[in-house]
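With one protein chain held back, the other chains of the complex are shown just where they sit.
By letter and in written order, the chains are A, B and C; residue numbering begins at 1 in each of them.
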Amino acid sequence: MTTFYQLLFSGFALGCVYALVALGFTVIYRSSQVINFAQGSLLALGAYMVSWFAIDKSLPFGLAVLAAIGVCVLVGVVFQRLVLRWVAGQPVFVIVMITIGLSIVIDASVSAKFGANPRLLGDPWSSSAVHPGGVTLIWAKIWTIVTVFGVLLGFFLFDRYSRYGLAMRATAADEEAAMAVGVPTRRVFALAWGVAGAVATVGGFFLATFPNQLDPSISAVALLAFPAIILGGLDSPAGAVVGGVTIGLVEELTKGYQPAHASWLGTNFYVIAPYVVMILVLMVKPYGLFGRAPVERI
Amino acid sequence: MSSEVRVLGRTVSAAGLIAAGSVVAAAALTVALPFMLNAFWLSTLVFILIYAIAALGLNVLTGYTGQVSLGHAFFLAVGAYTAKVLGGDHQLMALIWIPAAGVVAGLCGLIVGPVALRLRGLYLAIVTIGIVFIGQHIFLNVDSLSGGPQGTAIPSVQIGAGAQCQPSCSVDFSQGTSLGGATIDHNALYYYLSLFILVLGMLFVRNLVRTRTGRALQAVREREVAASLMGINLVRTKLAAFVISSFLAGVGGALFGSYLSFVRPQSWDLILSISFVAMIIVGGIGTVWGPLLGAIFVAGTPTVLNHYADSVPFLQHGSSSGGLSINEFSSIFYGALIILFLVLEPRGVVGLAGRAIALAQRLARGPAIPPSTPLPSQQSA
Amino acid sequence: MTLLEVSGLTVTYGGAVLACEGVSLSVDEGGSVCLLGANGAGKTSVLRAITGLLRYHNGAVVHGSITFDGRSIIGADTSKLVASGIAQALEGRRIFRDLTVSDNLRAGAFSARDRSREKRVRDEVLQLFPPLAARLGQAAGYLSGGEQQMLAIARAMMAQPRLLILDEPSLGLAPLVVEQIGASLREIVAGGCSLMMVEQSTALALATTSYAYLLENGCVTHHDRTAHLLADERVRASYLGTSAGQAEVAAVTGEKAR
Partner (left out) sequence: MGTAHRTRLAAISAAGLLAALAACGSSSTSGGGATSGAIKTGPGVDASTKTITTAIITPLSGQVAIIGKPLTAGQEAYFQAVNAKGGVDGWKINYVEKDDQYNPQTHVQLYNEVVGSSAFIAQSLGSPTTKAIEPLADQAHVLTAAVAQSSSFTTDPVMIVIGTPYSIDVANSLSYIVDKLGKRDAKIGIIYQNDEYGQDGLRGYTAAHDASHFNDVARATYNVTDTDFTAQVVQMKNAGAQYVIVNAVPKPAATIVGTGAAIGYFPQWVFLGPAWSEYLMTDNGTLTGKPTQVNQVLAKTVWVMGYQPDWGDTTAAGMTPFLADQQKYSPAQAPDYYFMYGYTMAQVEVAILKKAIESGDLTRDGLLNARKNLGHFSFGGLLPDLTYTPSLGPADRQTLIKKVDVTVPAFLKTIQPLFESNAAKTLK
């Protein structure tokens, strides 16, 4: 049973990071029906920026995180204002391709600046942990869960009650109508990219905390958030959270139990377990658990 | 040759002559390329042609039918492993395993298709990502098919098989051959074969889009509900697109594996899939020439950049650390180029070519139009 | 005093398709104007040119001028225009279906001229459209067609406009509902807000506005006071007969015009 709780905890912590990444995807998708393929690269950039500010620039860790968030928000906003505004109205996949271009640029820049060797993050949590009932709860992971929930709560309050949160929802519902009633939609798109940059940074550095290391491969986590966003529904932030946590748990529990109990599914089945769950859900609900079927105009 | 031109010149219009002339010149150039390029550029070109074959398939599915798939790499893998089983394990000839690779991949498309039919837009795109991962999982675990994590050799193309007539009339593509005293090495052989298959594929797609099925595909792209109201069988149309797409991917995958000679399950990853989407978008979505032009851009640009970045002074060369490496530089440049290109010309290379041709025609027509007449297209520009 | 002045307006889409040519019209402060014409006559394009939505549809003003309150507003951002007093409700209502009625209204106030008055404005607007007051917490998508149209107008009114622009507000609504909306609109005009309305079916338009422009193939072919137009048999024949049965329309307008 200890093993089960241990896996539950690590799966939940992992799922929280997926939830953040998924939220980044969802916010942008909701505003412009585009999947940002650069989300993983933004996440890596954010984590490296935290490391750079904390280690190379010797900022206190909290400040380093804020500064890194600033950088990623800036990259997101500038990209939206400088590039994406010119292709508004183009086919979705042209825009998706442009985000792939961005991810190539960010990945190569990060690699050029920081190389491929593991790097220190500069976080304050080290390897300390608490052990209730024989289950090890690493502080870094406890902080991950707490912070992620804080960020998610903040986002939902912002989305539900703030003026710009409303503007985001209105733009998501009907872009032209939102423009017509005076919502500055371009600012809203930029805001969505800013939010995506911010949550990517938080997800990124938590992913790189002990016992994990910071290296460029953390950008691959974005791939694991895909089943999460589909599971929840592309345009639903709440769905992103539910999907992210579910995927984290599915992955970790499969990893823990499938090799011994269902070995016929093959080595490393947990890698595809999230996708299998995703496809099964989609067979029943083609727009995910919380997603909305788009209105088809004839 | 030159006297003929003059004879024709009296009867055929200048524009027609130029067009015919450039077609002949282009064909001759295409045939002569292997003798003009060194092995490096030729092998780059072979990869481009093979990619173009597979991209042509994706273009039927995504470009003409509007079903975005990021699972193309899986169907290439199916083609490559079909080649391995039929050509490697069972020693069948290439004339059988190349089309068989397409057929088996097409059948897989038929199986995967119904799953994808329920989904639209980016939901479909992401589910097809799942196909890539599930495919890799299968290939990693079924050693007899794929060699497992270690990978497996894919046979080289052999034409004119049979122990009876060796070696005079059989050609092993990995060995090269000689024809009329000229050596045609393995790169050139793969070049001609891929070119031949690509041309067949392009003709097929060009004809397909003019048929009833082809128009149905495009109707589905424009408006799914409207298409079904028009009496188009959505299921059959989408499945047809999936099957055609997978068939070409399978053929491309068999050639890719054969030319690369060795593949492992990790080769068929999402990045490969994405690069096919990149090809058809950058090339010009829903056009016959788009996949080839896109393959030239996507597979050619980084190669050209890397090749010539050798002479860029501020870059770091070799093993020394610090500074921008050539690959990092060319990656940044390439990524930025994709962004810039699609911002300026979202219709892709084909759109750009269209503009260039329109400009050329305008310039060609220039003297014929009195200077006072405003050019009709100026207003729209 | 003239509030909105459009003169010689020519609009194209994609640099090629001509939507309207040389259109001139004006709306007085406190006045109410309608723009009548068949489907595809270019009415919506004129509105888009005024409200800054043309770019969103890949269109552009290639000729002419538009001034609001004496200042040129060609190419201005829609949100800026809303802030300066031009509010609109698009054709087809276009409410935010997943948002609550209350959030729809809040969204309408995003670029309002005086945001400190938001609460008071909301109360005023709800008085104009009483059915909405009872359904504030509901998702707007569950409202009836008429209520949705009311919400669309109410949402626009949340911006405290000096000029309210409506595109086909009577589209697809039952005559009784159209009548209710007409009453609200007359109240809005009476409250000092100018009104500009585009209609294909003229029942509501002629009943609520005092001046009309007839648009045909992108050009203004006729303009006059609505009262005069109603008296013109020729106009009645060609414009009032476009949508519903002519007799029915005549009946509705007759009733409204008294």
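Quick notes on this one:
One rule holds in what follows: a residue touches a chain if its C-beta (ideal position, glycine included) is under 8 Å from a C-beta of that chain, and two chains touch if they have at least 3 such contacts.
What you see is a predicted model; the values in this text were computed from it and never measured.
In terms of the touch definition stated at the top, the absent chain reaches A, B within the entire complex.
Residue A:G115 is the one among A:G70, A:G115 or A:P286 that touches the chain missing from this view. On the side of chain A, touch with the chain left out of the figure occurs at residues 3, 6-7, 10-11, 13-14, 55, 111, 115-120, 126-127, 129, 131, 136, 138, 207, 210-213, 215-218, 220-221, 223, 251-252, 255-256, 259, 267-268, 270-271.
Mapped onto chain B, the footprint of the missing chain covers residues 27-28, 30-32, 35-36, 38-40, 42-44, 47, 140, 148-151, 153, 156, 174-175, 179-184, 186-187, 192, 195-196, 199-200, 203, 259-264, 266-267, 303, 306-307, 317-321, 325-328.
We take it that only the chains that are shown with their structure count from here on.
Mean C-alpha position of chain B lies 51 Å from that of chain C. Taking each chain's centre as the mean of its C-alpha atoms, chain A lies 33 Å from chain B.
For this pair, chain A with chain C, the centres built from the Cα atoms lie 43 Å apart. Annotation for chain A: no residues touch two or more other chains. Across the assembly, chain C contributes no residue that touches 2 or more other chains. Residue ranges of chain C in contact with chain A, taken from their complex: 51, 53, 56, 58, 77-79, 81-83, 87-90, 94-99, 103-104, 106-108, 110-112, 155-156, 158-159.
Taken in their complex, chain A has these residues touching chain B: 29, 33, 35, 37, 83, 86-87, 90-94, 96-98, 100-105, 107-109, 111-112, 115, 223, 226-227, 229-230, 234, 266-269, 271-272, 275-276, 278-279, 282-283, 286-288, 291, 294, 296-298. Here chain A touches chain C in the complex through residues 89, 163, 166-167, 169-170, 173-174, 176-185, 292, going by the rule given at the top.
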